[in-house]
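These notes concern the structure reproduced below.
Left out: one protein chain. Kept in place: all the others.
Up next is chain A:
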Amino acid sequence: MDRLLSFAFQLSLFLILAFIALPILVVLAASVSPTTTITFNPSEWTFQWFTALTASRWLDPFLLSIKLAAIVTALSGLLGFLAAYAVAYQKCPGHETIMAFLVSPLAVPQIVKGVAIVLFLSSSGFYSLLGTPGLVMAHIILTLPFVLRMIAGAMYNFDKRLDQAGRILGATAAQRIRFILLPIIKPGLFSGMTFAFILSFNNIPLSVFLVRPGETTLPITVINHMEYSLDPVLAAVNVASLAFILTAILVFEKIGGFSTQIHGGSK
């Protein structure tokens, strides 16, 4: 009975993984196929589409997206930490209300946020902020609630007696944050920042309103290209950005060790 159950678990796990992975395999095959017809015959495979990615029409948006994601990740990590410290850790007056307010952007669809931001920028005369500055701000509005929630969760779980232990040993508030609080909530902080990175790097609904010629993110460039053709270079772009994001997740995980938080592993 137990073995049957365990077999059922493993089978369903395999099916779920297959369901997630198969479309990616199709894209992978498309990216090495010489024509728009996807082939699974390895002898026909070619890397020409990947070579095409080094052209500046692909490379520039890719670099912009990386820069944007990096800035957004760093800023929303910093802002998220500061907000969580005041709200979840110090429990400042009205902390529950402030928390609800800070995560409220989650309730607004991205497309609505995008329209609102553009309207705000144009009506308030900040039209010049379109492009990178606008993208950074818009993406932070999107990512901050996620980062904040993750850090706040880690802080709610933080054992306040560790802070008391630090105090009685003579540590100042800054020393306690640096040597006790930060190392302990690091997994929460880094998993939040990973979310921010992915959300920013892949974003379409907000970016579409804020890019401008010469300052276009990778996903928007893909969308624009799709209007004219569906050639395999798109598949190559997708494979490249998939590889990049996986690498980024691995790096974040390496530094932050947050997989412990997700699957409860021991470390």
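Simple rule for what comes next: a residue touches a chain if its C-beta (ideal position, glycine included) is under 8 Å from a C-beta of that chain, and two chains touch if they have at least 3 such contacts; residues count from 1.
Basically, contacts and distances are computed from a predicted model.
Per its UniProt record, the hidden chain corresponds to "Spermidine/putrescine ABC transporter ATP-binding subunit" from the list "Archaemetzincin", "Adenylyltransferase and sulfurtransferase", "Spermidine/putrescine ABC transporter ATP-binding subunit" or "succinate dehydrogenase".
Here the missing chain is touched by one residue of A:116, A:184 or A:223, and it is A:184. Touching the missing chain, out of A:51, A:175, A:229 or A:247, is residue A:175. The chain that is not drawn here is touched, among residues A:165, A:226 or A:246, by A:165.
Interface with the hidden chain, as seen from chain A, comprises residues 159, 161-162, 164-172, 175, 179-180, 183-184.
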